[in-house]
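Just one protein chain is left out here, and the rest sit where they should.
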Amino acid sequence: MGGNCFGRAFRVITFGESHGAAVGCVVDGCPAGLSLDVDTVRRDLDRRRPGGGGVSTTRREADEPEILSGIFDGRTLGTPIAIVIRNTAQLPRDYDKLKDVYRPGHADMVWEVKYGLRDHRGGGRSSARETAARVAAGAVARAFLTENGVSVRAWTQAVAGIEAPEPDSDDFDLYEAERNAFRVPCRRTADMITERIEELRGAGESAGGIVECRVQGLPAGLGEPVFDKLDALLAQAVMSLGAVKGVEFGAGFKASRLSGSKNNDRPLPGGGPPGSTGFIAYSGNNAGGILGGISNGAELVFRAAFKPVPSIAKKQLTIDRLGREIELEVHGRHDVCVCPRAVPVVEAMTALVLADLTLRRRTDQLAAGIP
Amino acid sequence: MGGNCFGRAFRVITFGESHGAAVGCVVDGCPAGLSLDVDTVRRDLDRRRPGGGGVSTTRREADEPEILSGIFDGRTLGTPIAIVIRNTAQLPRDYDKLKDVYRPGHADMVWEVKYGLRDHRGGGRSSARETAARVAAGAVARAFLTENGVSVRAWTQAVAGIEAPEPDSDDFDLYEAERNAFRVPCRRTADMITERIEELRGAGESAGGIVECRVQGLPAGLGEPVFDKLDALLAQAVMSLGAVKGVEFGAGFKASRLSGSKNNDRPLPGGGPPGSTGFIAYSGNNAGGILGGISNGAELVFRAAFKPVPSIAKKQLTIDRLGREIELEVHGRHDVCVCPRAVPVVEAMTALVLADLTLRRRTDQLAAGIP
Amino acid sequence: MGGNCFGRAFRVITFGESHGAAVGCVVDGCPAGLSLDVDTVRRDLDRRRPGGGGVSTTRREADEPEILSGIFDGRTLGTPIAIVIRNTAQLPRDYDKLKDVYRPGHADMVWEVKYGLRDHRGGGRSSARETAARVAAGAVARAFLTENGVSVRAWTQAVAGIEAPEPDSDDFDLYEAERNAFRVPCRRTADMITERIEELRGAGESAGGIVECRVQGLPAGLGEPVFDKLDALLAQAVMSLGAVKGVEFGAGFKASRLSGSKNNDRPLPGGGPPGSTGFIAYSGNNAGGILGGISNGAELVFRAAFKPVPSIAKKQLTIDRLGREIELEVHGRHDVCVCPRAVPVVEAMTALVLADLTLRRRTDQLAAGIP
Partner (left out) sequence: MGGNCFGRAFRVITFGESHGAAVGCVVDGCPAGLSLDVDTVRRDLDRRRPGGGGVSTTRREADEPEILSGIFDGRTLGTPIAIVIRNTAQLPRDYDKLKDVYRPGHADMVWEVKYGLRDHRGGGRSSARETAARVAAGAVARAFLTENGVSVRAWTQAVAGIEAPEPDSDDFDLYEAERNAFRVPCRRTADMITERIEELRGAGESAGGIVECRVQGLPAGLGEPVFDKLDALLAQAVMSLGAVKGVEFGAGFKASRLSGSKNNDRPLPGGGPPGSTGFIAYSGNNAGGILGGISNGAELVFRAAFKPVPSIAKKQLTIDRLGREIELEVHGRHDVCVCPRAVPVVEAMTALVLADLTLRRRTDQLAAGIP
């Protein structure tokens, strides 16, 4: 039973196979009256495109979005917003030889077990191509959040074990993240990563990495216990990206080694009664901005671990559809590391969760007498 | 807007505040004809109760489940199964002094911001007490999985940074996990942890830890891309536990540092055509049993990081409802480490996800001609 | 796959078989801060109980509701509200002889086909007993609507073809509806109906009827096109009552015979710009208060047709589980006409739909700049 819908109040469905006619999305539940045009969507899609520097696939998708509905005179109508992005760079021939082979680390085999057939032309729905539709939907969510003063930013925190400085370090530079090919917020780290990636490429290898995401301007009170907590929905959203193998909030796994007094963030005096001013300050942010699954007014902080790209040039042993061992060499256009292109996708998924919970919060406030 | 429902085909809603009349759950969508009685539910609830050894709260809840509906002559009717667990150990007096205080690391303040009021008698829905309802629902899901040959097991892999041996080590002993107070699968590690916990208790401190969960007997094909992937729903399920700050599958965060050829698990020959035999073997399990969000026939493996219990005896600075700094000493019955009691809750949440996806998979198989 | 949940923002699940331990409901999504106590719920449940006058079953259920969660100090917490009503009048012996018989007009056979087994002790979930849980949930919805100035009223408009005067008639008296056993808003009609019912009872027969429902104070703008229109959700809600075979809004089936100019309700001048004052007047109400699936500010009007009670004393031919023809005489406690007891259930279902759409409308108003 299909799992292509996400969100309850701000709801999105995505569609499209990597080598079909198009990918796209429909957003249902976006409030009316919001300023939105195709340029906003295109801008976010462009960030997802190959950025150069040798990290990215050489496949050049046009990624030209068309908004089919839901917008009139530059404003949302309150009706479903459908966005289509045609697949232009289809070269199905590249994939023909993969028809009867199960690539290691790919969903080929499980997809076939599940559905009895698959579109072998490039991953179908399990291709990264599908994430273009998420970015388009995320652009709508972002436009909504921007009007509410919320800003979502992600970057590559580590590649192949090489880590960028922490955000509170002097060497951390968020502007730099948009200037280098890896979206790493530090020029020196980016250089080290470039060097390491070239080595790996030469060896027919690939790399994983870590993407960090932070959200500023988020009011306290977002999240719907007990199952739709802010961190629970973000975890689902981020883990639904094919290459993600782990997610952590605030101090994350490190928190499991701290003592209680070290890990607790103390609320600081002088913030005034919460709710009245919205200003809440803490002695630290091990919580990553979330307490009991609800935003606490501090910066939202989480990290996602991406596995290395499974498609590598190096020869690998695997099996074919008859269960026979074969040697596989995957050529074609593949990223060595998925992180830089994953950055806008992580932002998009985060925006979708926050837009949904912002709308859902409105009903909490109804009888509580909160305007 | 309430977030107390979980699942789409096998759906559960939980209710109840920690110091109200009862906690409980309703399961909708459980197939008819399944063997189930109140003993099955009680058994799982008993595993969640304080186990002794000084780790647990001294609060003794009876946790006597009553099944109100959905069962007739020891079998499920296909109708909603309602289970109620009365709260017997209510001592609201203990909490009165917390009425105007925001405890560090707790959801007190955000809950009040969100709802305009809160039940200060012990955490309300953000109390661990709420998880008794999850365990009851999980018992129903487990009964369903057991009939399908699926077994879910979790244990405490680490406490306060002290780690148990890996499951493939000779020192790993799963039977031991049910014998010691920390549910650690190694006697020697359990002893070290006991010592460390006593030190922390003496200092008025608390500890975090890591719970690992493994599932055997899971067929390939479970998981509904693109948003309801197996790992995505498990991440939501596990992250919806209040104290969890991170979750990872298979190699998890470590995968982000591996090269592609090291991380890829190769399908091994001789397994026969997938689907026909259901037998699929891999060279390793960095994937944790999941590819592209779909179970791949290997063991399902994930870990959750729990933060230290925020309620500590040690004095802490915090603020009251007027934003004034105050010094807080929390007495009362609190676990030093939540992991051992979290083990059956992690199992329950896992069972709920797997039951839901098993039912949902039935519709995938309909036209695909898979019996 | 279970269909026991209703609503999206204001969501309810009901549980319980007629001869099990209890029936009940859980309401998720009710805003915090609403005044609510057990008396409010009991009051609505009492209206559903047998009212005397010979129309009702002689079974006397205590219908004592217990609120298990979601309320603290007389106000809703924003958490799920669980309400349980114990089944006290269980006489399963009455039903034993029905174990192998399929009663005409009952769901016995289809239930068995569907679930492979059934609780033959009295209809299980298809019993009218289940509606007690709906009334309890509806009481919560009603409390919410009352605070918003919305009032829901239903009555018996016809029994066995004998119709009460239209609401705009001088003979229509809504107070009378709560004074006679049939809930008919006209004493004279009630007398005629009483006479006819006694005849039918003497003949071992039963009767159907029509319940009309009207809602006052409903603001314009409720309803979520295109599938969750106000009339669409009300139709689902009302048709989900076992005995309902038809539903119509405003002029209803009669509208299919009118010409366009006769059927159109003209908006009248002087109402001021809509939205600014909320005052909208029309030349008539053939629309029943709904245009394009959205409330138009006029009174909401609909009618539901109830089939005659299928359990009759008169001998009937039917078949048993082996397909053999048998003669059946159903004794026991059955209403001759279900309408008077259905009145509060129709009100409850209407309240649930309106509460849900009121909350959902909040998100429409967010970006539209409507406070």
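The first chain written gets the first letter, and so on, giving A, B and C; residue counts start at 1 in each chain.
Just so it is clear, a residue touches a chain if its C-beta (ideal position, glycine included) is under 8 Å from a C-beta of that chain, and two chains touch if they have at least 3 such contacts.
Since the model is a prediction, treat every value here as computed from it, not as a measurement.
Between the chain not shown and the residues A:22, A:192, A:268 or A:281, the one that touches is A:22. Checked against the full complex, the candidates A:9, A:210 or A:232 give a single residue touching the omitted chain, namely A:9. The omitted chain makes contact with chain A at the following residues, 1-5, 9, 11, 13-17, 20-24, 26, 28-30, 32-33, 66-72, 75, 77-82, 84, 114-119, 124-125, 359. Residues 1-6, 8-9, 14, 102, 104-107, 109-117, 125-126, 130, 158, 160-161, 200, 203, 205-210, 220-221, 223-229, 231-240, 242, 244-253, 255-275, 280, 286-288, 291-297, 305-312, 314, 316-319, 321-325, 360-361, 363-364, 368-370 are the ones on chain C that touch the missing chain.
Where chain B meets the omitted chain, the residues involved are 8-9, 29-34, 76, 78, 144, 147, 359-360, 362-369, 371.
The rule is short, and it goes like this: only the chains that are shown with their structure count from here on.
Farthest chain from chain C (centres taken as the mean of C-alpha atoms): A. Taking each chain's centre as the mean of its C-alpha atoms, chain B lies 39 Å from chain C.
With each centre defined as the average position of its C-alpha atoms, the distance from chain A to chain C rounds to 45 Å. As a whole-number value, the distance joining the C-alpha centres of chain A and chain B reads 25 Å.
Counting partners per residue, chain A has 8-9, 360, 363-364, 368-369 as the residues that reach two or more other chains.
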